[in-house]
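Take this structure first; my questions come after.
One chain of protein is taken out of this complex; the other chains stay put.
All chains are identified by letter, namely A and B, in their written order; residue positions are counted from 1 within each chain.
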Amino acid sequence: MIITCPYCGPRDLSEFAYQGDGNRKRPDQASTSQKAWNAYVYDRLNPAGEHNEIWQHAGGCRRHLAVTRNTLTHAISKVGFAGAGATRKPAPRRKPRQKS
Amino acid sequence: MVDQLSPLEPVLHSGRHGHVANGVGVTLSETRPGSIVQLAAWPGKEKALIKSVKQLAGIALPDGAGGGIATEAASAFGIAPGRFLVIGEEEGLAAAFAAAVARDTGTVTDLSHGRTAIRIAGPKADWVLSKIFAIDFALPAFPLGSGVSTVHHDIFAQIQRTGAERFDTYVFRSFARSFWHALCRASEEVGYEVR
Partner (left out) sequence: MSPRRTASGGLIDRSRSIRFSFDGDFYTGHPGDTLASALLAQGVTLFGRSFKYHRPRGVLTAGVDEPNALVTVLRGDAREPNIPATMLEIYDGLTVVSQNRFPSLAFDVGAVNQLGGKILGAGFYYKTFMGPVFGPLKGTRFWMFCEHFIRRAAGLGRAGKVADPSRYERMNAFCDVLVVGSGPAGLMAAKQAASSGARVVLADLEPRLGGSANWSGESIDGTAAAEWAAATVAELKARPNVRLLPRTTVWGYYDDNTLSALERVTDHKRTARKGEPRQRHWTIRAGRVVLATGAFERPMVFPGNDRPGVMLAASAARYATEFGVLPGGKIAVFANNDGAYRSALALREAGTSIVAIVDVRAEVSTAARELATKAKAEILAGQAVVATEGGKTLSGIKVQTFDAATGVVRGDARSIDVDFLAVSGGWSPIIHLASQAGARAVWDEKAQAFMLPPATERWTGAGACAGEFSTGEALAGGAAAGSWAAGGASATDPVPEAGGAVLDIAPAPVFEIPAGGKAFVDFQHDVTADDVRLAHREGFISVEHLKRYTTLGMATDQGKTSNIPGLAIMANALGKQIPEVGTTRFRPPFAPVSVGSLAAERYGDIRPERLTPMHDWHVDNGATMYSAGLWHRPMIYARPGETVDQAYVREARTTREKAGIVDVSTLGKIAVQGPDAGDFLDRVYTNMFSTLPVGKARYGLMLREDGFAMDDGTTWRLAEDDFLMTTTTANAGKVMQHLEYLLDVVWPELRVHLTSVTDQWAGAAIGGPRAREILAACVTGTAVDNETLPFMGIVHGEIAGAPVVICRLSFSGEMAFEVYSGAGHGTHVWQALMKAGKPFGLVPYGLEALGTMRIEKGHVTGAEIDGRTTARDLHLDWILSKKKPFVGSMMMDREGMTSSDRLQLVGIIALDNRPLNGGAHIVERLDRETPRDSIGHITAACYSPVLRKHIALALVRGGKSRHGDRAYVSDPLRDRFGAVEIVSHHFYDPEGKRLHG
């Protein structure tokens, strides 16, 4: 599998670490809702098909990425930086390797 | 000032090694720069940081993912969003940046002791590195001056192309000897010279 890191470009799966279900929303730091915390810590979606996942480019820029991946085909339809504030876009990296 | 002891000292054997009957495929050397500094900008402050690189290291670092520049005195390249590695011949670059980079611009981290700089040069440099890293080292894919962050098993490496046939790699100091051994082994086939 190859994930195209928005910063580093296409890289091998071996450079990435799976960091879990990307649909989880962490409760506010001050939240005292046990239910919300339980859901955050233990509930995971596990769809057969499109899934929002968090991957860290641990063997590259080390940024966490929001990846939309089909769990049946491994096809990746979207990759961006994880985190609401991470909207900055780096300038495109070189010319794309693959012609099409 | 006390000289830095290289982690490669006992294993760096000058001379030609491996299959050198057809010449030397690569030359391996430790460049031992005086300063290796990481600069990290807050989102949107990259330009200000790049400006300070121009002022303090005298090089024009291009913006953009993995972009970089290499000169004899200093080099720099992007290693992650908003993060750059700046390498200088002289010691003390980290302190200079720490004094110059404003709190609102970003942070400065001295890695002069923490990373070991190894240069791989020669016609077979890309061949040898391709044995180790899953990176496309062809010139169009890896232009002059640019850099990548990658990993070989547990050995994290930042690599900058500093010539058509020359790459400078920065690895964690504790791994440097293992990496050196791996590099020498990978180079035996093409013949290598240690300088």
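Note that in this section contacts are C-beta pairs under 8 Å (C-beta built on N, C-alpha and C of every residue); 3 or more make two chains touch, one makes a residue touch a chain.
Everything quoted here is computed from the prediction, not taken from an experiment.
Colleague: With the full complex in mind, choose from B:V24, B:A40, B:A76 or B:I159 the residue touching the hidden chain.
Modeller: Candidates B:V24, B:A40, B:A76 or B:I159; residue touching the omitted chain: B:A40.
Colleague: Just name the one of B:T31, B:T71 or B:S178 that touches the chain not displayed here.
Modeller: Selected residue, touching the omitted chain: B:S178.
Colleague: Using the document's contact rule, name the residues of chain A that touch the chain not shown here.
Modeller: Touching the missing chain: residues 1-2, 10, 12, 17, 19, 26-27, 29-32, 34, 37-38, 40-42, 54, 56, 58, 62-64, 74, 81-86, 97-100.
Colleague: So that we can see where the missing chain sits, which residues of chain B does it touch?
Modeller: Missing-chain contacts on chain B: residues 1-7, 9-10, 18-19, 38, 40, 42, 103-104, 106-107, 109-115, 130-136, 138, 141, 153-155, 172-175, 177-179, 181-182, 185-191.
Convention: only the chains that are shown with their structure count from here on.
Colleague: Over in the complex, which chain A residues touch chain B? Could you list them?
Modeller: 6-9, 11-12, 14-15, 58-63, 81, 85-86, 88, 90-95, 97
Colleague: For chain B, which residues count as touching chain A in their complex?
Modeller: 43-44, 63-67, 78-83, 134, 136, 140-143, 146, 148-151, 156
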